[in-house]
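Below, a portion of the complex is reproduced, with chain positions unchanged.
Chain IDs A and B follow the sequence of writing; residue 1 opens each chain.
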Amino acid sequence: MIRIDLQIDLTYEIDGAGADFVFNIHAAQTPNQRVSTENLTLNQPISPRMYTAPGTGNRYLQLHAAPGALSLGYSAQIDLMHHLADPVKIAEVPVCDMPPEVIGYIYPSRYCQSDLLIKLANNEFGKLTQGYSRVQAIQDWVKRHVTFALNSSNTNTSAIDTLIQRVGVCRDFAHLMIALCRALNIPARFATGTDYGADPTLGPPDFQAYVEVYLGYRWYIFDPSGTGIPMGFVRFGTGRDAADVSIATVFGAVRTHAAVIRAVAVENSANGMVLPYFCDEALSTDSSTMPAASEFTQSSEQPLLW
Amino acid sequence: MIRIDLQIDLTYEIDGAGADFVFNIHAAQTPNQRVSTENLTLNQPISPRMYTAPGTGNRYLQLHAAPGALSLGYSAQIDLMHHLADPVKIAEVPVCDMPPEVIGYIYPSRYCQSDLLIKLANNEFGKLTQGYSRVQAIQDWVKRHVTFALNSSNTNTSAIDTLIQRVGVCRDFAHLMIALCRALNIPARFATGTDYGADPTLGPPDFQAYVEVYLGYRWYIFDPSGTGIPMGFVRFGTGRDAADVSIATVFGAVRTHAAVIRAVAVENSANGMVLPYFCDEALSTDSSTMPAASEFTQSSEQPLLW
């Protein structure tokens, strides 16, 4: 088990008549990612709303802030019980066996224009053996073809742009890898959270964008920018791409200060808490969604009427 | 009340090893669009799956078809109880009052790149009085700047493409209008269904793509391509854009024959059934989602802890 003590501090200066914010900075609560304690502080006497999206479990914090400084602090203790699996045994899921709520993740989205990359993806990866190793090949291809450079892209940058420009940050690596997976009908989604173990020369601890791919009836973690140790990532949200799970969406005239993030792993051999490490196994913080044999199917003997 | 007798016939030739399909051709079941009788027939002894998406109520039919001909027939009787409202009284909803499940519809999507159109939308519509009339101005702008022409676009065509090329089909008019609304933080979604009352010179009865905009806490119908009588539209699905609610998504080597669609309105003055007509009122088949005063808010006197 991995335990992370998380502390996030966000600061803004709000001009004019106030501003609206939608944050997605709460650790997701899943069977494998338990949020034991959690605290949110705001320097303004605001009445925020919390909303948990039904499909993804993403937790959104929505608030209207008055002019002046806005400080937001979020702290939590998160326990991660990773599912580890032998990559060799993880197969791709045929379209006809995909749960319906997963199928949306093979469709193109704003920053992952998979519909434009079908030939490219099939040329590069179409003849590879299907399964986890093919997705690893896609991840390696993205790592090999894109250079990591801070401030080399912006919020409009899409997978197509990154494919041409060959440079980006973690968000761009994720978008390109997702687009290539979807072009092969492999469901892939964008995940956000906090980084762990990144090279300090890349900057102070930061938010992290990475990828989850649906293989073997489960969402597995991939980190195409390769900047951290995935076992230490705390997940905030998952979505089609960055448009769905922006850390902070701001409406109004606002100056943003750099986020201050602290993610510390707690080691305690007595109760099995270890530090995150690079592992060769496939990694997931999701439950299996393998359908029971009886589920979702109707015999054609029954009248086809709904 | 409007009653539509609907009949849809789809035919495919499947080569090779069979093919997977996801259809979204079932009429949506909403408080204002009641599906009284419904029948689905398939010429192959297939066990399909039905899936109703939790957020949107879209109904998806997923099946694996064997090689050879696939014929699918869907018939239904649909009763539409439209909400009509005086456009002058319909206001835009401030971001801080938007229900959380609506906020996603101001974000950009694959074919509606609103993030690239913020200056354009503000230049063109930023100074107009907010409300239903501003959305009408957007719709009129799209109608004025884009020419309708069959086969002038393809499934990759996006709002940005249409903005430049100035030509398209109903799908393209919808994408551009949606992108412009979202660029102004007005929630807008893509709707699909069947057309009604279109000029026969534009071709035989067809599927229809149109727009729903969230105004006055309700989704109102707009038809930017102006090809039909919106009061007669039967709605299948709503989504971010065409990627979410494709009529048919096909996986495999398949030849597609033209769909045959029949949508007939039933007139019966005895029980108040009238024929669809062009009306000046704002039109909706959705319920109000105005939040109760107590909902979604927490007093800041309470500790800010989740």
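Everything that follows uses one rule, which is that a contact is a pair of C-beta atoms (placed from the backbone, for glycine too) under 8 Å apart; a residue touches a chain by one contact, two chains touch by 3 or more.
Just so we're clear, the structure is a prediction, and the values are computed from it rather than from any experiment.
Sequence-identical chains in the complete complex of this entry number 4, based on the file rather than the 2 shown.
Operating definition for what follows: only the chains that are shown with their structure count from here on.
If you average the Cα atoms of chain A and of chain B, the two centres end up 29 Å apart.
Only residues 20, 22, 26, 38-42, 45-51, 53-55, 59-60, 62-64, 94-96, 100-101, 103-104, 107-110, 112-113, 115-116, 155-156, 185, 240, 243-244, 249, 251, 296-300, 304-306 of chain B touch chain A when the two sit together in their complex.
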